[in-house]
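One protein chain omitted, others in place.
Chain nomenclature is as follows: A and B, assigned in order of appearance, with residue numbering initiated at 1 for each chain independently.
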Amino acid sequence: MDKILELENVTKEYKNFKLDNISFSLEKGYIMGLVGPNGSGKTTTIKLIMNLLSKNSGEIKVFGLDNSLDEKAIKERIGFVYDDNIYPLGLKLSKIALLIAPFYKTWNQELFNQYMKKFQLDPQSSLEKLSKGMKTKFAIVMALSHKPDLIIMDEPTSGLDPIFRRELLEMLQEIIEDGNCSVLFSSHITSDLEKIADYITFMDKGRVVLSDTYVNIVENYRLVKASEEIIKKERNKFLSYRCNSFGGEGLCKNWHSLQNEYPDKIVLEKPTIEDIMYYISKREEVEC
Amino acid sequence: MLKLVKMHFVIMIHSPKSKALLFPLSIFAFFTLISAVLFYIDMIRRDSSIASFNISMFFPLWSIYIFSLMAAANGYSATAENDSKKNSTNDGIMDNILPVGRRSYFFARVLFTLCNSVIIWCLILIPFFITGIILKSMGVLVDTDFFKLLFFTTSVVVVGGVGLSIIYVAWKRGKKVLEGGIILYTILPIASFFIARSDYLGISANGWIIYPAIMAMVVLMLFLWVLNRIQGMDMAD
Partner (left out) sequence: MEILISNSSQKPIYTQIADQIRKHILTGRLKDGDTMPSIRALAKELHVSVITTKTAYQELEREGLLEAVKGKGFYVSAKQGEALKEQKNVQIKKGLQEIIEESKALGISLEELIDLVKRMYS
């Protein structure tokens, strides 16, 4: 299987923050969701992949090429959508496209026109007049119009209404349907990821805590609700847990053994990505 | 790389902030031209054999003029809405997403600023030089000190602008750099005015050419130094 994106032991150090030994990979034709609380390092990781930041150590390979040495060749094939607007405000959208198009060998003006129509954007208007959601839509149009092989997005759906979000997800599924395009996107809106992400990478405090297929993650972890005693007794099996006056709840990996031991005393639940993200971020704050 | 330079010129012409500054700038350009012409007319009327521009009359307006010109040239950078989350700007991200490479990007930014600066340099100096030449051809003795002062101040500001853009690319500090730059443009003409006046360092001691030359060399070295290390730097905050 081709690995479209590989990060190996990537480190980036700042005064107050360290991205520590980040490793994960994405295979061609799949969608990976990058999840984590604010400040966990998702945007930094994405900026490192795009060579907007220089890593202190480690290796980043995109399409099998080094992301720093072969920067130009790689960026030809990447469509990037940033969390904020990066395009000039005073220019007409059609003019922006005219300026950007010559940089890409695979720019398709027909495709650009189609997307603009589909997203209901007026090529004659300029960004200063558009809402945040429409600015994001434009960024998506720009990213897709040169038929990229890898789409990287940083919080693309924040600011978009639920209807458009769903349309975007459907569009992404269409794009990866032939197996040639891959997607990496970071998001807080975990319900979006539940729908279409093949792989999920959880980050917290500058580290990758978990990176696996969505299927494996949901298969291996369960939310376990039980009495305080049971939880305290089996605390080693939990990633983290919380208690209240009526019992406790935690995220557990070896839930099969718990199920066998206390068949009637515990309630098991399939965790959502949000649950997992919550418990991962709380894993050092164990309470009971 | 030239595509990038062209792109930035187009963006600058259309940016809302540039539009806010370019308008006063063109008024001042016109004002300077008019004052040169008026002075010339005045000289002819006075029948004086020595013509010397009255510096104190022109200086305040003239320095505001230069400041606004330089600020316009570099201030367009803040066209993208500033991301106030981390006091960083998104400027530069659009460039660095494109398949251009860091060296190209750096070259393009510096070249862009250099072009702007040279254009402005010409815009400031040409009206006065033309007036001087005309006066000379009429047999009027022209005080070259004024032109030296003009050359000195504008060159220092121009070279400084290029230096600032290098710093901006290499050590993005966002809004602070931009604000610092604008303050610099206000101080530099004033400072150079006083340096030029001084006996030891000033015009009479050829300081008018030495200082800009030294500055230009320093900026060139800075440019080469950054170019050498750019692969290991951060291009965004």
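Quick notes
Rule of thumb we're sticking to: a contact is a pair of C-beta atoms (placed from the backbone, for glycine too) under 8 Å apart; a residue touches a chain by one contact, two chains touch by 3 or more.
Remember, predicted model here, so these are calculated numbers, not experimental data.
Considering the entire complex, the omitted chain makes contact with A.
Among A:A197, A:V224, A:C252 or A:I280, only A:A197 touches the chain left out of the display.
The chain omitted from view is touched by exactly one of A:V35, A:M50 or A:I176, namely A:I176.
Only one of A:N56, A:S158, A:T213 or A:S227 touches the absent chain when the whole complex is considered: A:T213.
Contact between chain A and the unshown chain involves residues 29-31, 169-170, 173-174, 176-179, 195-199, 213-215, 218-219, 268-270.
Throughout what follows, only the chains that are shown with their structure count from here on.
Separating the CA-averaged centres of chain A and chain B is a span of 44 Å.
Remark: chain A residues 47, 50-54, 68, 71-76, 78, 80, 82, 84-91, 95, 99-100, 102-104, 128 touch chain B in the complex. Note for the complex: chain B touches chain A at residues 3, 7, 10-11, 14-16, 18-19, 79-81, 83, 90, 93-94, 96-102, 231-236.
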